[in-house]
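A single protein chain has been omitted; all remaining protein chains appear in their positions.
Moving on, here comes chain A:
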């Protein structure tokens, strides 16, 4: 196996394909791999971190991301297919969900009737779908760790015309059965949701309702969510 060749081939491959964004975590490229449309996620070294910490963190997140995606897929939850992983340069080659937009962009482009009135029917359906898919994920004991509307994709379905929800960005994910961890997961989503999309409290409530209805273990999780919500507010702040 040309291990030497491998260490040169990958950076060269990345240079040739299109860099679509540099997020906080990784660089994301779009290209073709083995004839399939591919997204390459490269976790590059963060110079501000101590090298030992950086290596441990980057490696752990790469491994966790791949493991969680595979676990979700095995359970029938929509996540991109993992084509290839390079653990030296921390690159993950994933299926490119062609023709998709993030839930964030979708909500932003769908006008709410007004701040007071209920949002449109389409968004209600979306909230329900989100609740259901998250319930399924938590029932598999996968905690996403970074739930935001930018980390959920809407893929136009072909025959039925129904859109499919795909979860992405599992870098901060881990396996846990604890309601506390799942509660915090939903708390992260709630905060991201409400800070990115103002005046959508009612929509998020629908999401939680759908979550509670679909998950067998939801009661404990919702209880923990309420506790975590209070924590930030009850903690005395000084200085």
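Basically, a residue touches a chain if its C-beta (ideal position, glycine included) is under 8 Å from a C-beta of that chain, and two chains touch if they have at least 3 such contacts; residues count from 1.
Criterion: contacts and distances are computed from a predicted model.
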Which of "N(6)-L-threonylcarbamoyladenine synthase", "Propionyl-CoA carboxylase beta chain, mitochondrial", "Sorting and assembly machinery component 50 homolog isoform X2" or "Cytokine receptor-like factor 1" matches, in UniProt, the chain that is not displayed: "N(6)-L-threonylcarbamoyladenine synthase"
Residue of A:102, A:196 or A:214 in touch with the missing chain, whole complex considered: A:196
Footprint left on chain A by the chain that the document does not show: 22-25, 46-50, 52-53, 56-57, 145-148, 150, 172, 184, 187-189, 191-192, 195-196, 198, 228, 231-239
